[in-house]
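Below: one structure in structure tokens.
Note that one protein chain is taken out, while the other chains of the complex remain in position.
Our next item is chain A:
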Amino acid sequence: MVAAMPDCQASVDDFVTKLRRRQVEGSQNTAKQTAELLRLVISNQRLPNVGQAAVLIDVVKTVGLRMIAANPIELAVGNIVRRILHIIREEDVSLTSPAVPGVSVESDDDESDTKSSYSAAAVAAANRSALRAPSLHNLLESIPDPVKAPEAPAASVADSESRSRSGDRNSVSWKLKHNVIEGISELLQDLENYHSQVAEQAIEHIHQNEVILTLGRSRSLLQFLLEAKKKRSFQVVIAEGAPKYQGHILSKELAEKGLQTTVITDSAIFAMISRVNMVIVGAHAVMANGGVLAPVGMHMVALAARRHAVPFVVLAGVHKLCPQYPHNPYTLLNDMKSPAEIVDFGELSDCLDVGTGGQSTYVVNPTFDYIPPELVSLFITDTGGHNPSYVYRLIAEYYSPEDYVLQ
């Protein structure tokens, strides 16, 4: 393993500490900071002449593993690390494949149009087959170039060979880094815009006079509702969302924007859901099977929605897609917060020291609920609406299979 360069070591350490102390919260925020940090690491990394991609991948993995270990619950960190690894692999392939003899686009520019377009298609096909698991889609597309395609997968591994053949080494080595950093910047841009991209679809889902129920607060949800408010008038019922009670804040924000808002207690969810047309909630993470990790209490909402056949819609950015499958999510993907959020310190002190004969009281304060995919009606992501059953395919689009398990 290659360690990160010493000058960015400090900022990595700093971020890891913050993660460990849970000082960075919210998946979008975490994802952004992770991407920025990795961009810094990559740009500071001195690259050898050969095996640049491998070195970059190594460095990103090393830093990434540290960050993941610092807060294994914040799946967005792992997701961003995987996304960046995927960017590196993709850039690497697209840089090296032109070097493969006979497919170079630049060398063919004075030849006929058909030839160049053919070769471009070949490059694309090579890229795809190199990076993605074989699928029906890929199989059909790679038919026109049966000879070149098999060569391509070897490219990323044996890139040193092809690199040595290419004339201008420096330009290529510079190009890889530059392209990767550009890719990360694009990713950051996506993260920045995902709220508005999700919100753009609001009008398709929220109808006039609908009653929408939600729990707690999420920024994408706020923007989603406000976007719909521009065209439609509807009502929102907000469960306050113990123990953070962010529903209070959301209700205030929405009411200030002129949206008819009703705050209910969490326990009244079942009572109210019979009059609700749609449940729209934000998520913490979306697992590979289409299950959702969401703020605590959401499972109850999902069950109540299912009982009354109310659509349960989850807003999620692509950065929340996690290629892992949930195994015992209530324990392994959950965070236990301080009991002080539920019971004040000293609240029970009088009866605790009287009553305890070795008996203790537990005050449980979990952070997340896991919602199985069968309770979710729809995901609305920045790339459109998807079924829970389609999530695995989305994941294949954004991550490389070799990164699913990082080690």
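Here is the rule we go by: a residue touches a chain if its C-beta (ideal position, glycine included) is under 8 Å from a C-beta of that chain, and two chains touch if they have at least 3 such contacts; residues count from 1.
The rule is simple: contacts and distances are computed from a predicted model.
Novice: Among "GPI-anchor transamidase component GPAA1", "Sperm-associated antigen 6", "AP-4 complex subunit epsilon" or "Translation initiation factor eIF2B subunit delta", find the name that the UniProt record gives to the complex chain excluded from display.
Specialist: UniProt lists the chain left out of the view as "Translation initiation factor eIF2B subunit delta".
Novice: Using the touch definition from the top, which of A:Asn29, A:Asn44, A:Thr62 or A:Thr262 touches the missing chain?
Specialist: A:Thr262
Novice: Which one, A:Asp369, A:Asp382 or A:Asp403, makes contact with the chain that was left out?
Specialist: Once the missing chain is taken into account, the touching residue is A:Asp369.
Novice: Pick out which of A:Leu303, A:Leu378 or A:Leu406 touches the chain that's been left out of the picture.
Specialist: Answering carefully, the residue with contact to the hidden chain is A:Leu303.
Novice: On chain A, where is the contact patch with the chain that was removed from view?
Specialist: For chain A, the residues touching the absent chain are 240-243, 245, 248-249, 251-252, 254-256, 258-272, 274-275, 296-297, 299-300, 303-304, 307, 330, 334, 340, 342-344, 347-348, 351-352, 354-357, 359-366, 369.
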